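Only a single protein chain was left out; the remaining protein chains are all shown in position.
Residue numbering begins at 1 within each chain, and the chains themselves are lettered A and B in the order written.
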Amino acid sequence: MGAYQAFTALLLRDLKLGFRNMGDLLNPLLFFLMVVTLFPLALGPEKSVLQEHAPAVIWVASLLAASISLDTMFRSDMEDGSLEQILLSPYPDIILVMAKILAHWLMTGAPLTIFALLLSVLLYLPGEAYLPLLGTLLLGTPILSLVGSVAVALTVGLRSGGMLLVLLILPLYMPVLIFAISAVNNAMRGLSVAGEFYFLSGMLILALTLAPFATAYALKIRMG
Amino acid sequence: MLGPTIDKFAAPKNAYSVACTLSPWLAWISILLFAGGVYGGLFYAPPDYDQGEAYRILYVHVPAAWMSMFVYVVMAGAGACGLIWKVKLMDAVARSCAPLGASFTLLALITGSIWGKPMWGTWWVWDARLTSELILLFLYLGYMALQSSIDDRRTAARAGAILALVGVVNIPIIHFSVEWWNTLHQGPTVTKLDEPSIHVTMLIPLLIMSIAYTTFFITMLMVRLRAEILDQERNTTWVRELVLGGTD
Partner (left out) sequence: MNEFLHMGGYAAYVWSAYGISLVVLITNIILPIRREQALLHDIKKKLQREEHKS
């Protein structure tokens, strides 16, 4: 089969395996819900306060949920040896890595985006902010998966792996956070969001072009 | 033509002896430069019109900040050399850069904070530069954590190199995004760090201190390299001879 078929095959295989383990899929969403819940508890139930901080709460919770969900990207494959098989196969590593990243995003980032919009209602997010929030999440969560995949590849299987992964990744996530929040806040004030969206798109394109190479190379290094 | 020269230079034994020969000289040069710079910064340079004597913190803050960036680039560059051309010496250089770079970053943050107290009234301001510097510290610490988590030396070096390179791509992004965020939050406050035209008597000590810090960095890099090379090559004949044959 050609590279495209290999891509689809791996993508479908990952999705099938992922959905078989419903727990693994729901945990990040549950975590997301709980983190979001922490904020009204901490900030108080006052509508104006929650509304003001809603974009920040949603996005910080998304970052944290994305960080902890990354662990699953390569771990089970590494443990049962299929990761080595994937890397040894005749198809270009980048294509296969892209398939895994896409599968991961479809199972974590995408559901997270939808769930985030629902939770925004609980935080009294004003009407005009929903579309921009959706936009930032649609652009941002793939960036999180792509950049995250490099960090996972570097730390997969290490004893301190999970914590180390989060520590490596959060500084890299900060620019995404900054532009996403800026966009939604601007929308809430009736200002233009064009600049922020240009940057998010730029970062996404940069991540799309560079991350698969870095991840594939990192996997090769770690797999020896 | 360049290849064999680099191979010879990068051979651990030669690198070790070069490092041993140069470090004492560089150490003395650093001490002299520091003496000159500190004298210039504390005596020679006149007090500032706005900030009085407090601005003198600039002479330890700015070079530290410059070095924090410079060392990161060296670290990423050495890592890239190690990745592409598989030169083990470059791996050692990259690894040795990290604690030095992190120290400079920490210094930049602490001295920046100390300078901020009399100038802005608080110990910390989410100024674009300080915030980017803080994130740079995170990048250094992450790099060091990753390297220490991987047991195999070569794998650790290569993984670190990738992380450093990802970071290098990110540094302009981080700095720009923080600046963007900062200007939205802070409004048009003029930071005292923005000196558009600096008087030459104030500039000279700054330049001397910068060179002093750079020389210090190179010196301590060599000292760390010595230990790295010994560790790496501990089972070779030349190390055995060196350790057993030499005097303590």
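Criterion: a contact is a pair of C-beta atoms (placed from the backbone, for glycine too) under 8 Å apart; a residue touches a chain by one contact, two chains touch by 3 or more.
Computed from a prediction, not measured in an experiment: that's the story for all the values here.
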{"item": "Contact list for the unshown chain, restricted to visible chains", "value": "B"}
{"item": "Omitted-chain contact residue, chosen from B:K86, B:H199 or B:R240", "value": "B:R240"}
{"item": "Residue touching the undisplayed chain, where the options are B:L100, B:A128, B:I150 or B:L206", "value": "B:L100"}
{"item": "For chain B, residues in touch with the removed chain", "value": "38, 42-43, 47, 52-54, 56-57, 60-61, 64, 99-100, 103, 106-107, 110-111, 114-115, 117-118, 216, 220, 223-224, 226-227, 230-231, 234, 239-240, 243-244"}
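Criterion: only the chains that are shown with their structure count from here on.
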{"item": "Touch list for chain A against partner chain B, complex", "value": "147, 150-151, 154-155, 158-161, 164, 167-168, 170-172, 174-175, 178-179, 182, 199, 203, 206, 210, 214, 217-218, 221-222, 224"}
{"item": "In the complex, chain B residues that touch chain A", "value": "135, 138-139, 141-142, 145-146, 149-150, 155, 158-159, 162-163, 165-167, 169-170, 173-174, 176-178, 180-181, 184"}
